[in-house]
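Every protein chain but one is kept in place in this view of the complex.
Up next, chain A:
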Amino acid sequence: MTEKQIHTVVVDDDKHYLFLHEFLIKKSNLCQDPVSLISGELAKDYLKKNYQTDQQFLIFLDIYMPNLDGWAVLDFIESSFKTLNIKVILVSSSVNKDDKAKSKEYASVIDYVEKPLLMSHLKDLQKQLF
């Protein structure tokens, strides 16, 4: 598995977070060309258009977004695709225990990070994935 084959996607309705997360992902060398999407709908469209069974996807997904929230995106992912090649990291400013518990119900979710996302998170992730 080489770095190029992993499509890294950041989904957040807050453009400042998109900027920060993109910066961190590049800086950590996890990926040099992450895709930033500013709503759940755009995430859904992106996956519909780009999903391929032989490609790997890593999605940093915010939970609380207007209209289509993170849970709805997850429901879409798990009902539409093989979750083996889509891995999701939930990144939320929520510190609610219920959200963390709920995230465990999704097979594609590999981690739940309370914002802020830190460089150390990404370094750990890198070790875990590669």
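Basically, contacts are C-beta pairs under 8 Å (C-beta built on N, C-alpha and C of every residue); 3 or more make two chains touch, one makes a residue touch a chain; residues count from 1.
Here is the rule we use: contacts and distances are computed from a predicted model.
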Chain not displayed: protein name in its UniProt record ("Carbon starvation protein", "histidine kinase", "Xanthine dehydrogenase YagS FAD-binding subunit" or "Sugar ABC transporter permease"): "histidine kinase"
Full-complex contact with the absent chain, from A:N50, A:N96 or A:Q128: A:N96
Among A:L24, A:A43 or A:L58, residue touching the chain not depicted: A:L24
Chain A, residues in touch with the chain not shown (by the definition above): 14, 16-17, 20, 23-24, 27, 64, 93-97, 114-119
